[in-house]
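One protein chain omitted, others in place.
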Amino acid sequence: MNTKVKIAGVEFKNPVMTASGTFGSGMEYSDFVDLNRLGGVVTKGVANVPWQGNPVPRVAETYGGMLNAIGLQNPGIDVLIERDLPFLAQFDTRVIVNVCGKSVEDYLEVVERLGDTEVDMLEINVSCPNVKEGAIAFGQKADCLYDITSRIKKKAKQPVIMKLSPNVTDITEMAKAAEAAGADALSLINTLTGMKIDIHRRTFALANKTGGLSGPAIKPVAVRMVYQAAHAVKIPVIGMGGIGSAEDAIEFLLAGASAVAVGAMNFVNPYATVEVAEGIETYMRKYGIEDVAELIGGVKE
Amino acid sequence: MNTKVKIAGVEFKNPVMTASGTFGSGMEYSDFVDLNRLGGVVTKGVANVPWQGNPVPRVAETYGGMLNAIGLQNPGIDVLIERDLPFLAQFDTRVIVNVCGKSVEDYLEVVERLGDTEVDMLEINVSCPNVKEGAIAFGQKADCLYDITSRIKKKAKQPVIMKLSPNVTDITEMAKAAEAAGADALSLINTLTGMKIDIHRRTFALANKTGGLSGPAIKPVAVRMVYQAAHAVKIPVIGMGGIGSAEDAIEFLLAGASAVAVGAMNFVNPYATVEVAEGIETYMRKYGIEDVAELIGGVKE
Amino acid sequence: MSKQKATAIVAEQRRIAPDIYDMWLLTDLAKEAYAGQFIGVYPKDGARLLPRPISICEADREGGRLRIVYRIAGKGTEEFAGWRSGQSVEILGVLGNGFPIQAAGGKQAVLMGGGIGIPPMLQLAKELKAAGGEPIIIAGYREGQLFLKKDLEQYGKVYVATEDGSAGIKGNVLTVMEQEGLAAEVIMACGPMPMLKAIKAYGAEKQIDAYLSLEERMACGVGACLGCVCKTTHKDGHSHVNNARICTDGPVFEAREVDI
Partner (left out) sequence: MSKQKATAIVAEQRRIAPDIYDMWLLTDLAKEAYAGQFIGVYPKDGARLLPRPISICEADREGGRLRIVYRIAGKGTEEFAGWRSGQSVEILGVLGNGFPIQAAGGKQAVLMGGGIGIPPMLQLAKELKAAGGEPIIIAGYREGQLFLKKDLEQYGKVYVATEDGSAGIKGNVLTVMEQEGLAAEVIMACGPMPMLKAIKAYGAEKQIDAYLSLEERMACGVGACLGCVCKTTHKDGHSHVNNARICTDGPVFEAREVDI
């Protein structure tokens, strides 16, 4: 039975990764799961310099999901390179670094720094809804997305995954723009922008007012967008949005994702990533599927 | 204590309505609730002629929500006028007819026919994601929305509510386009487009492949969009999306909605509408609020 | 009594075959429950919102008790299977129109239940017998776990078909008709769609009225959402198109009325 998948020339031992921002840089969850069991670890977004992030409250639970407005707090690329990458290098798993910035130059600086590292792929976060300085605009306008993608591709030494925002009218337009600009893969969905109000205090539940909605609540939107994006482009799509079980993951694979990522559900079940990987194997065995590739895009039209 | 709200000159005894398509034309739920207790009843979308709708399966449950792709099956404007409006006329509640069409002409025909009736307001459904013939396009492009709104306004004898789709990059742009074209009010959100795949049969859960996601799962997206829309326009906003309790309804009022509608949660609790209306009064009493108007847009900035 | 959402108490529950559970509920809704009708049962887990339509297996109208026999088909019914005596649960009912008992008046009725379509045949057989009939009951199972067979035998002669031949006649309910040389004057049936299609064809061929209980994914259960429609031969009086609502206009339809 083959669970390996190849994305932009990089081979993953299985199609299960972590969603950026939900798994730290792997260290915290290594208390719970053997990182060697994962296809890949996608790190928390990193910028050229440390970011303070947003004020608290930064998180709020919602029905079947949660809102976050961390604001991409991160220790900066230096610390990632000195502390987190060596930690991850101990494991037999692919390392994808999620890159964020406030300007194109910020992104390019991080991408260049990573060029000299052993990192397997870069994921470009142009879709964080919680940062004021316009990073999200890169992910909500096709021409901006095209521009930043092509500029990053010129500098990047590793394959580039563009992470798309679901807060758009037409995900296929965004997917095509990224592909046309040379992106090697897409990942989606980032969070849906949401809001919660505390009716007793009459205040916003998050200091940032709005936050990104994640968790099983949004899975149907994610599956739809993955299906649409995967059918609109030829580059591989990494699917995410509410995945907490192998059943969820297989739904994304059938919709057309070449790999999947577990995000908020790590908080609900810290063993989720490994359970998803194992559950996919159980499913394959049950249905006599020899190669996970048979599942990718396998929904009957 | 005053629970009355006025929208485009029409007074509602309380801010609680039903969301189109979830309450039939009131008859089915009159077994459960006294329609006299509701601010208004919004009927299932009606077209100029009967519509067959989509094949089954038309509905699927999702985590904290549901998908539907009914495809706006309806008996046509004649039956609505002959059967449903006389039924609703027996009750002391406002009647809002939701209007759908496949072309602008379809909409205009229904709007004209309703001009001779006692209907209080019209709600124009330009945001149904489940009809192939492009109705959704009216709701996803600001210039199309402007155009259809202004043409409808020229014919309409009743105040016009434009029901907005959440499947857009910028809800404020759509809200402003509708306002500029003369809409008297907005209602939002319609459903988010979603998809579910049966992993054991490897088929789409809905015959239509995609459907509209509703229920508490989407409430944070709805609250955010209502907040954004209410702050972008001067016309009143009717808020909906996952409301099942007075707490939910108050969240929308605080975000800026002048009234709210209960949708999918009618299926979970057929008494929900009346319980929401009563619960708002309980809340007002608890916090010494004299007029429900104090709640509208009352979140602390 | 009109439709309502009500709190019922689990009186007892047991597993009667693999993945098949038999539960008695204490509820006043039993007072007006008839064969072929159903209730909506709500999961307690807030992640699963919609009521699950489950047919009435027996209605003890005097005792205020409803019996439902259901198969675990997903996480909702899996939750139900864990409910214990004394627990209070939310149900919606009584829903739909049942089988027309009067249509069997003076005629030989053959009841056909397939799989999880067998349970409603029990209340139906009971009502037909109470009305003076002597129903023949054909129960089609996948394999030899003949749940409800003993119960059914109280109200009529029971024939068994199994797909794997492990009990009764190998085949389906219509194989039994043929091999046992049975003749029906009216058929009442519930089961999977291929079975119902075959019965519709059989009824048409033999010119017998056949009442079929249909199933479809439902949301509201009360006729509002138009989720659970079936195609109808003629324009439906409510919808004005060729669609009837299974939850409200059905679930029982005369075979000629529906385009299945």
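By letter and in written order, the chains are A, B and C; residue numbering begins at 1 in each of them.
The rule is simple: contacts are C-beta pairs under 8 Å (C-beta built on N, C-alpha and C of every residue); 3 or more make two chains touch, one makes a residue touch a chain.
All of these numbers come straight from a predicted model, not from anything done at the bench.
Remark: the omitted chain is touched by one listed residue; of C:Asp28, C:Asp45 or C:Glu134 this is C:Asp45. Subunit A meets the missing chain through residues 21-24, 28-29, 31-32, 44, 50-53, 56-61, 63-66, 68, 70, 73, 75-76, 79, 215-216, 264-271. Although one chain is not displayed, subunit C still touches it through residues 44-48. Where subunit B meets the missing chain, the touching residues are 63-64, 216.
Note that in this section only the chains that are shown with their structure count from here on.
In terms of which chains touch, the assembly is arranged so that all chains touch all other chains. Ranked by separation of Cα centres from subunit C, the top chain is A.
Ranked by how close its mean Cα position lies to the mean of all protein Cα atoms, the top chain is B.
If you average the CA atoms of subunit B and of subunit C, the two centres end up 35 Å from each other.
Per-chain Cα centroids separate subunit A from subunit C by 46 Å. Multi-chain contact residues, meaning those touching two or more other chains, occur in subunit A at positions 63-64, 216. Subunit C has residues 46-47 in contact with two or more other chains.
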